[in-house]
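Selected chains only, in their assembly positions.
Per-chain residue numbering starts at 1, and chain names A, B and C are given in the order in which the chains are listed.
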Amino acid sequence: MASILFVLLKTPHENVNLELTTDLGGQSKKAALLFEDAVYYAVDRKAAKHLAEHVDEIFVISDDLAARGFECDIGGKFKAIDYGQAVDLIMNYDRTVTL
Amino acid sequence: MKRTLLIHLRSGSMMNMDSNLAVKLARAALDRGHNVRIFGYGEGITVVKEGQEPKRFPNVGKELTELAERGATIVVCETCCAARGIHRGEEVKGAKVGSLTNDLSKFVSEADRIVTIAR
Amino acid sequence: MSQSILILATKAPYGTEDFFAGARLSLAMLASGSISRSTVLMVGDGTLNAIASQNPGAIAMPSNPEAINDLADFEGEVYVLEEDLKARVGDLPIIDGVKKISWEKARELISDHELVTTF
């Protein structure tokens, strides 16, 4: 598999099986697309580090981040995007897998 | 390139933000010129119930009608509807009560990508 | 026979309506006049509801900070477990009127309320 986009919806404390990204993705190009409460991965330092160890790129819906009280100038592997860009990612990755 | 996105929704209208996420993704995909199919399964069928009157939360039923007017195809599972006491004729305008075998299988065969929205 | 109820808020905003629903329940108990004490205690992911900079308008959701302010109008107490909030997002300004507490104080709250319900 060339590339997999993992879709996450839940908080880092609810979403505990991040290993599944590596187990299912193997050597593929792997990205995480964070919607809803999964955006807390971008601001919880420990959770951010853990997720970054598992995937190559991380995309965060900026509206969801703003609603929860956080600015969008996040860095490292994390990139803030809108819904249009999320659709482009879904179309460009070979597989989309919700965890 | 115009492609087809299948949104597989299994969360209900109000239980969490999942139904709103489905609407936002569908809207963005239509904006990008893609085809959109939404299939509501399990709790996901409740999004098409007519007469939703949320006081402060978004009205998902209304938003689905708008999506249908823009060309999205919206179908929910009939068995799941009947189990919950929601019957044919109670769906919002633009949505259809259908089945896995007839409708979802067609959606799957037409889909370039699927996004599952469930918890 | 109970005169007091503690609302244990464990879910983050805004993926689910739980915090809002819990705050509304607490408000209704205080407004009813028949329950003398109804308190909200945020623990775990629930502590994220205390963050002052929330802007739920960005996603058209009902405001949890406003729901907390409404409680203050009825002298409802709202507490956040400091350690859990800090472990998630560090030291951030919290909503006026919300009190940071330790587990020891949380245990006192459990003792002081006859019923405990979880959101």
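Worth pointing out:
Definition applied: a residue touches a chain if its C-beta (ideal position, glycine included) is under 8 Å from a C-beta of that chain, and two chains touch if they have at least 3 such contacts.
Keep in mind that what you see is a predicted model, and the values were worked out from it rather than measured.
Stoichiometry of the complete assembly recorded in this file, written with the chain labels shown: A x2, B x2, C x2.
Note that in this section only the chains that are shown with their structure count from here on.
Among the pairs B-C and A-B, the greater number of C-beta contacts is found at A-B.
Computed from the mean C-alpha positions, the centre of chain A lies at a distance of 28 Å from the centre of chain C. Measuring from the averaged C-alpha position of chain B to that of chain C gives a distance of 33 Å. Separating the CA-averaged centres of chain A and chain B is a span of 24 Å. Among the residues of chain A, those touching two or more other chains are numbered 9-10, 36. The multi-chain contact residues of chain B, meaning those touching 2 or more other chains, are 16-17. Against chain B, the residues of chain A that register as touching in their complex are 7, 9-10, 35-36, 82-84, 86-88, 90-91, 96, 98. Put simply, chain B touches chain A in their complex at residues 3, 5, 16-18, 21, 24-25, 27-29, 31-32, 34, 112-119.
Interface of chain A with chain C (complex): residues 9-11, 13-14, 36-37, 40, 43-46, 63-64, 66-70.
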